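Note that this complex is displayed minus one protein chain, with the remaining chains in position.
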Amino acid sequence: MSINWPVFADQLINGLTVGSFYALIALGYTMVYGVLLMINFAHSEIFMVGAYSGLFTMNRLAEMGLYETSPALAILLTFLGGAIGAALTGVTLERLAYRPLRKATRLAPLISAIGASFFLQELVRLLPTIGKAVMGIRLGGQSLFPVNWQQSIIKLMDDFGGSKVKIYPGIMTTAGFDIGDIHVRYSQVVILVSSLLIMAALYLLVRYTRLGKAMRAVAEDKEAAALMGIDINQIISRTFLIGSMLAGVAGVMMGMYYLQIRTTMGFVPGIKAFTAAVLGGIGNIPGAMLGGYVLGLAEAIGLQFLPAVYKDVVAFGILVLILIFKPTGILGEVVAQKKL
Amino acid sequence: MRSRFVTTLFERIRSDVPAMQWFLRGLTGLLIIALLVIPLIPFQQQALWVRVIGYTGLYIVLGLGLNVILGFGGLLHLGFVTFYAIGAYTYAILASDLFGYHLSFWVVLPLAATLAAFTGILLGIPVLRTRGDYLAIITLGFGEITRILITNLRSLTKGSQGIIGIDDPVLFGVTFDSGTHYYYLIFAFAIFVIFITTRLSNSRVGRAWNAMREDEDVARMTGINTGHYKLLAFAVGGFIGGLAGVIFAAWQGSIFPDNFNLFVSINVLCLIIIGGVGSIPGVIVGALALIALPDILRQFSEYRLLIFGLLLVIMMILRPAGFLPSKRLQIELGQAREDPPPDNAASTTGGKAS
Partner (left out) sequence: MSIVLETRQVTKNFGGLMAVNRVDLVVPERAIASVIGPNGAGKTTFFNCVSGFYTPEEGQIEFQGQSLVGVPPYQIARAGIARTYQNIRLFPAMTALENILVGRHSRLKTGLIGAIVRPSAAVREEQTASQYALELLDLVGLMGEANTLARNLPYGDQRRLEVARALANDPTLLMLDEPTAGMNPQETRDMMAFILRIRDEFSLTILLIEHDMRVVMGVSDQVSVLDYGVKIAEGTPAEVQANPIVIEAYLGRPTE
């Protein structure tokens, strides 16, 4: 098979970019698995909410004209908006859907997570409908909100969610620089570099701060950590907070990169990010980062041998192969071991 | 002689559990009779009812299949649609004008179901060595791969055009070409599958599954080859899913990739959870509820999935064992089971999160 090098290189660069998304999302899976030993099935929806919140923030900032006056600040705030939206979702989810099930068998939280996943997807899709329905409610002839608020509330909800595909404004263009035949987009470089910076920050946080140490202690042995005076609930909640923020950032980046977002956008990247987390060794933070990039590159390489429609099959194939040959992943798992 | 019979009867009624059983048996008998005569006595919208009940029956079969995997084996399988699709496409390919094969329904039925069972085993092998909850993601992935494959392997499946003109089964010279025929066919299969799963659950095999679900490590040290029993659960579940697929393809006469999307897996999962994981009557109640629910929720039809998701969460918190729970899982899911404390200090792991 002859390889078209410029195309292949292009795909590899794309693989690194996509790998950044996988890595950022994978961190959420791996951190939650580390402390709770559960797959946060709804993590893909947290990511999706992040993308929607980012776009919502962006539209508000554009209305205020901030994108013209100071674009850098505007972009930063957009990411912050996405991260906050995702974090609120993640923390609420943990509090309402998972914490009551902490002591149940492993099946219950998993099913609860599947339910939450449906709920979130549908909530975003139906937000405008719900908005109109709520505004239409009359109590004793009185509507719940003043009339002049109603239109703007409906408009905001319409702007946030809905069943139609939403479009991110084209901030990330195809502009870039060339190395020989290979075109590298600025946006790709920005995504890669900022993802790496965020992950480096996370690594330092987990390695050196009190919170990070507490998180690692909880991941290794909840009982012992509790005996040492660590507030388990608080640590778990913060783990969701951080993991969700990373997913939210990934959601905004992905929206900017691919331009289109929809309520079902979380599913495939979600499964792939989980694959990345398992690939690196579940519970292992650097492992999730590594796993994301390895998976992104593996998909790019797979495209050399398979038609594009089978791209997703590559990721699942990898997942199955790791589970057969190296179930603890590349860097090894870090989770509490079973006791007898 | 007579007095002894009377005493026994009284004894049975006095302890309320057997009395309840008699009552349930009577009710079941009446239900079966009612179901058998529904297509025979004409009433308004009969065709619709025959179709809806037939559909419910198909979902009961699917639910019983997944129940073997999830309820008996304790394995969370989220790609059950794979088996359904394999059954349906095997029949569609071997019994339609597509390639001109017109094999008999009764030949393809066991063949397709066996193929689905083998797929179940193949799917199960990679997860045997790992944590059970990875299974959820992997099987979800496989469900997705199934959809990708049937959409893209056009030479075999005609992709999104679907396969049309699928043969009707013929039995004793009668061609199954009406809704009523299929109604009885599905009814017979549902009874058949209820029969085999009930027998399985009350056997050495069922006990081994139970033990494995309750405490896998101890089950292994008690002499149960847990790997074997997991694969067996996949195989039996896959077989039943395959059966349902064949019947579906024959009934519909045409199938499309869209018939085999994620929602089939999720619907089947939900009906089991609503009814009660591991409970065969629960599956039946769950299927009825799931088919009835959209009617009840008709005015909220747009919010159906939203409410559904919310219900799943609330249910796990308030009534995790379902509405007609099996005795065992009620205990298993309903109450906290604390992990045993380590037997010695040495059993904690090494390794650091760095």
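Structural remarks
In this document, chain identifiers A and B correspond to the written order of the chains, with residue numbering beginning at 1 in each.
Note that in this section a contact is a pair of C-beta atoms (placed from the backbone, for glycine too) under 8 Å apart; a residue touches a chain by one contact, two chains touch by 3 or more.
Since we're looking at a predicted model, the values are computed, not measured.
Across the entire complex, the residue among B:108, B:127, B:149 or B:208 in touch with the chain not shown is B:208. Panel shows subunit B; residues 196, 199-200, 203-208, 210-211, 214-215, 217-226, 232, 236, 327-329, 331-332, 337, 340-341, 343-351 of it touch the chain omitted from the view.
The rule is simple: only the chains that are shown with their structure count from here on.
Distance between subunit A and subunit B, defined via averaged C-alpha coordinates, is recorded as 32 Å. If you check the complex, the residues on subunit A that touch subunit B are 34, 38-39, 41, 96-97, 100-101, 103-112, 114-123, 126, 129, 206-207, 215-216, 219-221, 223-224, 268, 271, 274-275, 278, 283-286, 307, 309-310, 312-313, 315-316, 319-320, 323-324, 327, 332-334, 336-340.
Taken together, the subunit B residues at the contact with subunit A in this complex read 74, 76, 78, 125-127, 129-130, 132-134, 136-138, 140-142, 144-145, 148-149, 151-152, 217, 266, 269, 273, 277, 302-303, 305-306, 308-313, 315-317, 320, 332-333, 336-343, 347-349, 351-354.
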